[in-house]
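A single protein chain has been omitted from the complex, and every remaining protein chain is retained in its original position.
Labels for the chains are A, B and C, by order of writing; each one numbers its residues from 1.
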Amino acid sequence: MKAHSVTMLGTGLIGDFYTMTLHRQRGRDRVGVVYSRTEARARAFAERWDIPVATTDLDAAIRHPDTDVVVVGLPNFLHEDVVKAVAAAGKPVLVTKPLGRTAAEARRMLEAVEGAGVFGGYLEDLCYTPKSLKAVTSVAEGAIGDVTWVRSREAHPGPHSAWFWDGRLTGGGAIVDLGCHCIEIIRSFVGKGNRPLEVLCHTDTLVHPIDDDDNAVALIRFESGAIGQFEVSWTFRGGMDLRDEVAGTNGTIWLNHFLRTGYEVFTAGGTGGYVAEKAETTAGWLFPVGDEVAELGYANMFTDMFEALDSGGTPRETLYDGYVVNEVIDACYRSSRSRAWEPVELFEWRGGTTARITSHPETYEGQVVIKREILPDGRAKLILKDPATGDFVDRVVAGG
Amino acid sequence: MKAHSVTMLGTGLIGDFYTMTLHRQRGRDRVGVVYSRTEARARAFAERWDIPVATTDLDAAIRHPDTDVVVVGLPNFLHEDVVKAVAAAGKPVLVTKPLGRTAAEARRMLEAVEGAGVFGGYLEDLCYTPKSLKAVTSVAEGAIGDVTWVRSREAHPGPHSAWFWDGRLTGGGAIVDLGCHCIEIIRSFVGKGNRPLEVLCHTDTLVHPIDDDDNAVALIRFESGAIGQFEVSWTFRGGMDLRDEVAGTNGTIWLNHFLRTGYEVFTAGGTGGYVAEKAETTAGWLFPVGDEVAELGYANMFTDMFEALDSGGTPRETLYDGYVVNEVIDACYRSSRSRAWEPVELFEWRGGTTARITSHPETYEGQVVIKREILPDGRAKLILKDPATGDFVDRVVAGG
Amino acid sequence: MKAHSVTMLGTGLIGDFYTMTLHRQRGRDRVGVVYSRTEARARAFAERWDIPVATTDLDAAIRHPDTDVVVVGLPNFLHEDVVKAVAAAGKPVLVTKPLGRTAAEARRMLEAVEGAGVFGGYLEDLCYTPKSLKAVTSVAEGAIGDVTWVRSREAHPGPHSAWFWDGRLTGGGAIVDLGCHCIEIIRSFVGKGNRPLEVLCHTDTLVHPIDDDDNAVALIRFESGAIGQFEVSWTFRGGMDLRDEVAGTNGTIWLNHFLRTGYEVFTAGGTGGYVAEKAETTAGWLFPVGDEVAELGYANMFTDMFEALDSGGTPRETLYDGYVVNEVIDACYRSSRSRAWEPVELFEWRGGTTARITSHPETYEGQVVIKREILPDGRAKLILKDPATGDFVDRVVAGG
Partner (left out) sequence: MKAHSVTMLGTGLIGDFYTMTLHRQRGRDRVGVVYSRTEARARAFAERWDIPVATTDLDAAIRHPDTDVVVVGLPNFLHEDVVKAVAAAGKPVLVTKPLGRTAAEARRMLEAVEGAGVFGGYLEDLCYTPKSLKAVTSVAEGAIGDVTWVRSREAHPGPHSAWFWDGRLTGGGAIVDLGCHCIEIIRSFVGKGNRPLEVLCHTDTLVHPIDDDDNAVALIRFESGAIGQFEVSWTFRGGMDLRDEVAGTNGTIWLNHFLRTGYEVFTAGGTGGYVAEKAETTAGWLFPVGDEVAELGYANMFTDMFEALDSGGTPRETLYDGYVVNEVIDACYRSSRSRAWEPVELFEWRGGTTARITSHPETYEGQVVIKREILPDGRAKLILKDPATGDFVDRVVAGG
């Protein structure tokens, strides 16, 4: 198996998470070069993670001869230029979420990378959490029947760095920061080939003195009829709320990635240490996660990326997926302004067509069986609909 | 304290729940008369609950001389005529949810009861669950600051009786059956005086071969800016999902009324008995509630109704509240058709005006403090916004 | 149905809980007389609960002509004299837990009440929680097979009143205060007729500067072979931990009565109010219960007591049960000193005999089937034991 040498572009929180993931658990891949716009930050990062080369020269960082993969962990407004530069250098590029500030930016990045024929990956960690991967697999295997509804919720008290709050630099507010995760989680459950047709969205700025949304709710309607629902908030109190719920015709899945994962602590005094990302208190009942880097999907994400790269395959999350996410986000903001459903305007749909969710109701003596309940005495109560009149009746019959 | 003698109109599941509530725990009030459209059902109910009088004569049931309160537990399409008859008889009337099939029906009932000057109550049990009452009180006392968002979810695999499935008899589908609860739960948390302005709703019929909605999601925008979000489903698998979430500027509340209340059972075989309303299985992991009648709010609801009646006061849930619920439901169906926000058209608003949720951001050297985080070394990291340029910066300062 | 007029002896926290229970939810029974050793406390209590008569004259309180039931809510060291006085007055007596400081005291109370032929009840609320009652019923119906093990845990940071801490007045430490609940919960699950044979107990005083146990763990072995395990602590941090776990040959039950019951609150500031009994904080994540009086079993307990009294029956918890509890506690303290199993020395056993837990293993071709697992391919893997040699083998066979 090949060992990769990575150039890390960016030294913020996400750069730390990515590098921690790569350098731990006896992994073979290492960051060999780190780039920051600020020399002091580049140097500190290199020391923190034992990286041989620190530089403020972007081109040198990308074209470093040892580097065979470039990871973009920079703020959103820098993505387009940087991704184009990596593509021009002919190197594989992995880009943090969201891909662009807008779908137009995302599309240009997609075209640059595909035009250059280099490998591209979209670093959407939350689709790679251990729970998500297992749940997506079991849904694909039919464990819950057809998916009818997915709720993905991401909420916390707001980002840690100044630039996140400036919509000019990011492309928007909480939807851009958090909704991008939710959209891709939803797509994973309804099926990547299930086309997102249109979007209904409400945004508001309720608490923070900013111009962009600090709260939003949106619905995404897919070709199958399934509804994706996401809720994002920068005003949530209590930590970081990351929950997904999936309803199917045959079952239900509830995932909780933070705050309630089987780890509960009460402490009367301060623990004097880092508890968890976005935790708000250091006393009382606290709900850490065991291993954030694993629980948030970073480990599985890089494994998938490098395995796809090594095998000449396609990673689970591609730059095209990143583009689709940006189109859904753009439609959300249009819907928020128009106050009505807005179409998702994909320049190209790479999935297939997905049939409408169907049910094949049983019939009983020419009537449609709406529901069948077993009574305590073993008989069955049927609720029947007369197809001619549309009338409904209860009927108790023998047998189970 | 007075003891009331009740006439129960209707012998379905809800009549059983109401009577079980009144007759248990050494309560002083009793059902003295039961009415059903079917003689056998009236008699069986009377025997089951030890009720002296069973009748199929509606007028006799209402006007029985011992009766001083009439409870309407009949299907929706019978409410209007029956409520008018009770009002005409000059007796207090308590009506099960939803009040009407439409807002127009609800308004006529409201006017009949108010015109007759009799006491009216709206039997919305889920606003009276022990958890809800306590949580509503703590929200009113400021425990979580201003409410920004309420999610109320009610989902199960579908109703037990045929008439529920016939929109001509009920007024609609899952929204009418389940959404009526959610709307009033939401109003309790954002404040009854906080006017519901408009509604955004998506409905679909995904699974059952019926004409009405078996799934719906809706947003209600209130005057304060708070958003109420409800999700209802007749296709949920796994039991009855009754959860509420409340987000405030200063805190969060999560309530779970069923399925995860601290009562967990695994059984390899059948338990051979009733587990819980809408439970789907009798083996494997099951999640009963301890005391359904109490947990679902019935006990507190009747206590509130009778105490209001005895004291000449107003119950927590009035027929006017029932009317407001019907108007919100009507707006939901209009929105589902128009695919855009629709106003809630109240003929009269009895609440006051509610100010917009406000935040009073701190300033620091002329800049607006967006966020303040305490660093491990005790210093504070401020995220500041320059009011002139709209630029954001990080700044680390001494002190906490 | 009869309405009872109660004399309440004692005005502490338990008197408040009892009276709150009796006076709420339109109950027919009322406290008519309250007694305290202190006049100011008697008067304040009477005002708080709207009780006509307050007195410091014990005999007058007991013999008040309106009173037809006397509730003993006084500290442990006063129970014996008071119970004897009520028995002598020929009135029904309900005694709070624990019955006595020692089994000898408990036995004398039992004999006084039975000798006088008056109704006696043991106010063990935690056997009456809604979850406990339902779970005990389902266990009795066979939902989990034979009970093999019951864990009952009660832990909090210590009692609210001075006298609780003085073993001379109470009979001991945390075992007397909390273990009495656990013992009776355990007996309810293994079966009241299942004789407690012997006890193994460890006690220690780890945190508080007192002479009695602030922590203890004990095992109770029953005739069936079932083990009851209780853990009590006055040094628990985080609120009040009330959990029961029941293992059976065919299933499992987990009950949580406090802290995790589907009610979760995060508040950044103080709620400014009472959250829950023994809560330690007023900010951060809090876990109230909805309705403490109901959740802790008080409501069901008084209903059972008065119904038994009215019908000439026996309540679920009798003074004999209280006596058994005291014998088990005495054995616990003996075991703690002897550091070995100690017999439970009942002067009289009123239950029957209970057969040893039995399993009837399947055989396969003359071998004993230890375990049967279904393989993914539909075949069954058997683990077999050769009865002659005692050797074990794996064997895969066709069919399920």
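Keep this in mind: contacts are C-beta pairs under 8 Å (C-beta built on N, C-alpha and C of every residue); 3 or more make two chains touch, one makes a residue touch a chain.
Everything quoted here is computed from the prediction, not taken from an experiment.
From the options C:73, C:157 or C:262, the residue with contact to the unseen chain in the full assembly is C:157.
Among the residues C:70, C:190 or C:247, only C:247 touches the chain that is left out of the figure. Touch with the chain that is not drawn comes from one residue among B:77, B:266, B:349 or B:364, which is B:266.
Although one chain is not displayed, its contacts with chain A can still be listed: residues 1, 3, 24-29, 129-131, 133-135, 138, 141-145, 250-257, 260-269, 271-273, 288-291, 294-295, 299-300, 302-303, 306-307.
With the whole complex as reference, residues 144, 148-149, 151, 155, 157-158, 160-163, 165-166, 168, 200, 202, 204, 206-211, 215, 217, 219, 221, 225, 227, 229, 231, 233, 235-238, 247-252, 273-274, 338-341, 357, 359, 361, 368, 370-371, 373, 376, 381, 383-385, 390-394 of chain C touch the missing chain. Where chain B meets the chain that is not shown, the touching residues are 237-239, 266-268, 280-281, 283-287.
Note that only the chains that are shown with their structure count from here on.
Its C-alpha atoms superposed on chain C, chain B is turned by 180 degrees; the angle is given in steps of 5. Shared numbers divided by all numbers used gives the overlap of an interface; between chain A and chain C this overlap exceeds half, so the copies present the same residues. If each chain is reduced to the centroid of its CA atoms, chain A and chain B end up 33 Å from each other.
In this assembly, the C-alpha centroid of chain B lies 35 Å from the C-alpha centroid of chain C. Residues of chain A in contact with at least two other chains: 237-238.
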